[in-house]
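One protein chain omitted, others in place.
Going by the order they are written in, the chains are A and B; count residues from 1 in each one.
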Amino acid sequence: MIAAGLVVAWELAVRGGLINARLLPPPTAVIDALGNLLAEPKMARNISVTLAQALLAILIACPLGLLFGIALAENRRLAQVFDPFLYFAFSVPKSIFLPMFILAFGIGFGQKVMFGVFSAIFIAVLTTEAAVNGVPQHLVRAARAFGASRTQIYTRIYVPAMLPSLIEGLRLAMIFNITGVIFAEMYASREGLGHMIAFWGEYFMLPELLAGITIAAFLSIVVNEALRWMENRVGRWRE
Amino acid sequence: MSPLAARTLIIAALCAAWEILPRAGLIPTLFLSPLSASAQVALHSYPVYLANLWVTVWEIALALLIACGGGVLLGGAIGAFSYSRRVLLPLISSVYAVPFVVLYPLATVWLGIGSASKVAFAGLYGLIPTVLATAAGVQLIDRNLILAARSIGARGITLVVRILLPATIPTVLAAVKIGAALVIVGVVVGEMLVSTAGIGYLIAQNRTSFNTPEVYLAIVVVLGIAWALERALFFLERRFANWSLHTQKTS
Partner (left out) sequence: MNPSITDAELLVEAVSHEYEMRGNSVKALDEISLAVPPRRFVGIVGPSGCGKSSLLMMMAGLIRPSQGRIVLDGVPITDPVPTKIGVVFQDASLFPWKTAQENVEFPLELQGISREKRKATAEVMLELVGLLDFGGRYPHELSGGMKQRVAIARGLGQDPRILLMDEPFAALDEQTRMTMGHELLRIWDRTHKTVVFVTHSLTEAVYLCDEVLVMSPRPGRLLDRIEIDLPRPRTYEMMATEQFGRLRDRIWRLIRTEQTAP
């Protein structure tokens, strides 16, 4: 309701001359542009390139994150040495390393996938490590008391206990992944949603720019909410 | 070997590799220039770097004010009332999923390609998670603490300043840490995309000109900024919230 009110106010403000239409076009113009864009096959291609890059990146980042996260959780010494590195890497703007990726891999599809992986991998490792460490040991002990074998402990105890946290990690990794891919496209690319957004910004094509932002926002929110829904379903048993 | 020693060893090894591998021809110098090359750039061109560093640091400082200062106040206000909590927080956390970088072109259209757009962009970028974290933390102030304080006669302003404020410091610091990290990201991203000055600008410029040593020097400078800010926050935490670090460890 509040949102609808804001949109109406926006429209009126621009039409009434309160806001310069060149700087902030009215919602009708944006919706118009949106409609036109979505009808273009070129736009569809750009969007699908972005999505494909993000998808491939997350498919690579997740198993790697799982692998390293489990390794760190299982080996305390490894964790003591590498955790601070990981936390630092996590808090540093990864964008500064994009030039390295460009120098090494150019500006094509592959490079953006790699950068997406790079953007997502740290949070993936950290959340996996936390998920493994978060499995209460007394539950493992109880399972052993009832005769669970090592394999059974992994499949029947660790997996269900970790699942909600892992999906949350996936959700967060996805956010970093998409952000990384789009940044790479905005910085230097010949295609992709990010590239188009940067292009429209450069040429002051405001309605298209706002439409592009809307598309990007919509897609990311849809993915995020879908994963959040999954996380809640799987984690019904958490208080 | 202690973990600290192991880490120091790893860093030393990486620095050595940084110097040796390009020099030995194992890695093309276009991709990775030797450490000494970047060091030389630092020696010769430090005025340029310092000037741009100043721009970046200034932008970060202003954005921090918006993100952390504003974020804490806003988050505290929202978190204090359950109505605003229930309505606004889920909205804000959904918005968090959007790749914020897509808003930067808007900032440049509205505020130009100078520092203003970066301050606004980074400020907003850091604001959102700070608000979320502060609001969440404010909820958690132990009701018992408030009751105990009131039972010994603390009321009104005294209650807020001498009980509530200190109690929220750990939460606020945690939220500020998040906000600060994102502010740095926002400023650097903005400078790299469209800018006329700043360390991020140096990275982008030199990359297009294939001045690899300059690029790596700039990268190291940014890492340094991030490290310095993290240390500063750590000391703040030690100074003002030492007690909470202990309780975190024992719980």
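By definition in this document, a contact is a pair of C-beta atoms (placed from the backbone, for glycine too) under 8 Å apart; a residue touches a chain by one contact, two chains touch by 3 or more.
Quick caveat, the model's predicted, so the values are computed rather than measured.
**Student:** If you put the missing chain back into the full complex, which of the shown chains would it touch?
**Tutor:** A
**Student:** From the listed residues A:L67, A:L139 or A:V222, report the one that touches the chain absent from this view.
**Tutor:** A:L139
**Student:** Contact with the hidden chain only, please: which subunit A residues?
**Tutor:** Answer for subunit A: residues 138-139, 141-148, 152, 156-157, 160-161, 163, 236-239 touch the chain left out.
One rule holds in what follows: only the chains that are shown with their structure count from here on.
**Student:** State the interface residues of subunit A toward subunit B in the complex, per the touch definition above.
**Tutor:** For this pair, the touching residues of subunit A are 23-24, 77, 80-81, 84-85, 88, 91-93, 95-100, 102-104, 175, 178-179, 182-183, 186-187, 194, 197-198, 200-202, 204, 206, 209-210, 212-213, 216-217, 220-221, 223-225.
**Student:** Show which residues of subunit B lie in contact with subunit A when the two form their complex.
**Tutor:** 3, 6-7, 10, 30-32, 94-106, 108-110, 181, 184-185, 188-189, 192-194, 200, 203-204, 207, 212, 215, 218-219, 222-223, 226-227, 230
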